[in-house]
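Every protein chain except one is present and positioned as in the full complex.
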Amino acid sequence: MTAHARRRRRVDRVMFTLASLATALTLGVLLFLLGYLAWQGASSVSLTFFTRLPAPVGESGGGMANALVGSFKLIALAALAGVPVGFLGGVYLAEYGGGSVGWLVRYAADVLNGVPSIVVGITVYALVVVPMGHFSTLAGGIALGLMTIPVTLRTTEEFLRLVPTSLRDGALALGAPRWVTIVRVAIPAGLRGIAAGILLSLARVAGETAPLLFTSFSNRYWSPGVGQPTASLPVMIFTYAISPYDEWHRQAWAAALVLLAVVLGSNLLARAALGRGRPA
Amino acid sequence: MLLGVAGVMAAGALAARAATLVNGAGATFPYPIYSKWFDEFHKRSPEAQINYQSIGSGGGIRQILEGTVDFGASDGPMTDEQLAQAKIPLLHLPTVLGAVVPVYNVAGAGTLHFTPEALAGIYLGTITRWNDPAIASTNPETKLPDAAIVPVHRSDGSGTTYIFVDYLSKVSPEWARRVGRGTSVNWPVGLGGKGNEGVAGLVKQTPDAIGYVELIYALQTKQPYGDVRNRAGHFVAASLASVTAAADAAAANMPADFRVSITDPDGRDAYPIASFTWLLIPTRIADQDKGRILRQFLDWMLGEGQSFSSGLGYAPLPASVIALERKAVERIQVGSS
Partner (left out) sequence: MEQAGAALPPPGGRIRPALAFRPAPVPPLAARPLEPLLVRSGGRRWRIGDPVFRGLAAGFGLSVVGITLVIALVLFRKSAAARATFGWAFLWTSVWDPVFLRFGALPLVYGTLATSAIGLALAVPFGLGAAICLAELLPQRVADPLTFLIELLVAVPSVVYGLVGIFVLVPAMRALTTPIAATFGWIPLLAGPTYGVGMLTAGVILAVMIVPFIVAVSREVLLAVPQSQRDAALALGATRWETVRQVVLPYARSGIAGSVVLALARALGETMAVTMVIGNRPEIAASLFAPAYTMAAVLANEFTEATSNLYLSALIEVGLVLFGITLVVNALARLLIPPEVGRA
């Protein structure tokens, strides 16, 4: 082998070693994050954490029960607010969506996806909180719902597109109207992927803090219904993390661990359900 | 686990149904004592749930003006223009006295003594190193390092900032001209931390840093804080006694709306950077339950509540001020009549 060829082989090896290092480093960061959270937070994840309300500044024995319930309610509201819009919008794009209207909807969805979460929070503050006269779980749910729309829309569209045309043609050939074809054939065929995409988008907004600061505020106590401010995991993590109290720091780590576990768990669930399919 | 969450939620809803939620927002300065008070009051009246979030004095003022909370809290009194914006006239009710102290992170330093000129210079950016004569001359017993000072201030709007810059404006004409006073100012130098907590945390973590926080935060984080020379020429450390001394002069001439600044006071033992902190209460509260709870809380706060203050490092109100406040509380109208 000539020297030239040997050098090319060397370059080949070097570059791929670098590429592998890059991969290892990226994975390393994730593992470090998980490990660090587990190390810091695991000791504080106790029954107290899940069942007690926050304790006043400087006292120990508090928990984040209301934040857990609050986050749960917020995500439920976000699903109610955002999923129908994203889902039906995605159906429109997949089934009827060529042309300029489709292009406009896609561009708007991209822009909405790129709108910083804090700007969404400010908008919902101006449109919901101020007219209502107070902060509320509802406002927080609406803000999060707006943020789930783009991902839901794109996932629905992509998975409906993956359904083979032959399936639709068969139904149409049997005399079904277009909408029955969509509702009874195409959607059920793509449902697994669509559901996974919805789950992913909800999991993503579960960790958002900024929009909640101006909409659902926070709450020291239980928040009945949806008309009152509510505590939520991300906001509590933020408040506790920047405090000087060690007890609160420990709770922040525990909350972060729980939040991460929920989000990662839903991700895993979604991917398992998807199998080979690719969500947005 | 889902069942468990549902069960807890139901229980919470059940317990909460009998209770009334009153929302307040504002100063981080008195957050420790407020959270203690609201908790203690809740123990005495379980149906009263007073939810207070410390988002900064500026936030308290904004949200009470917009009406999104039931009461506000601020360490800096509202300006006339701000008060004019209120739909329902607001009452400033002093609750406790507190002190803003300079915390620092200087290796090997014990208690540092600061002159007003030194503090102003540090935050104006004219004094940049720890061993500058302006600081060293008043600290002969400490070997100050030749290191750059890292000033830390609040990044969010804050009454603690207001108290501090109010003081700096009084003692430094250059500060008054260049920067002025407000809950948020255009800081010539320094890093921004969010909340008293953020500033305390940044100072604790950053070598050669100096910051200003409420006394209780310095005590909680066990950070060293310096004493400050007052107008009478004595270096006074923040303590219940020195803060009360600062308030005594003001108590004699308390204006009717309780908006008074007690920074840089006369008095041999007065601490120079002290202040009242106020609750901002609407004079007319439409909701019967909320109004009743607020009035009961205020009465309790002016009485038994004051006994909790010193335990957390806040000076209780002078008796004469309490008497004036009780009269003001009676003026609060509850219900739509």
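Each chain gets a letter, A and B, in the order it is written, and its residues are counted from 1.
Keep in mind that, in the parts below, a contact is a pair of C-beta atoms (placed from the backbone, for glycine too) under 8 Å apart; a residue touches a chain by one contact, two chains touch by 3 or more.
Every value quoted in this text rests on a predicted model; they were computed, and no experiment measured them.
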item	value
Identified contact with the non-displayed chain, of A:Ala38, A:Ala176, A:Leu191 or A:Ala273	A:Ala176
Identified contact with the non-displayed chain, of B:Pro30, B:Pro116 or B:Gly193	B:Gly193
Contact with the hidden chain (one of A:Met64, A:Ala79 or A:Val120)	A:Val120
Residue ranges of subunit A at the interface with the undisplayed chain	8-9, 11-12, 15-16, 18-23, 25-27, 29-30, 33, 36-37, 84-89, 91-93, 95-97, 101-102, 104-120, 122-123, 126-127, 146, 149-150, 153-154, 158, 166-167, 170-180, 182-185, 188, 200, 203-204, 206-210, 213-214, 234, 237-238, 241-242, 252-253, 256, 259-260, 263-264, 267, 271, 278, 280
Those residues of subunit B which, in the complete complex, touch the missing chain	25, 55-63, 65, 81-82, 148, 150, 155-158, 179-187, 190-194, 201-202, 205-206
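Here is the rule we go by: only the chains that are shown with their structure count from here on.
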item	value
For the subunit B and subunit A complex, residues of the former touching the latter	4-5, 8-9, 12-13, 15-17, 19, 21, 23, 25, 31-32, 35-36, 38-39, 49, 51-53, 66-69, 193-195, 197-198, 200-201, 204, 217, 220-221, 312
Complex contact set, residues of subunit A against subunit B	50-51, 56-58, 65-66, 68-69, 72-73, 129-130, 133-135, 217-225, 228-229, 242-245
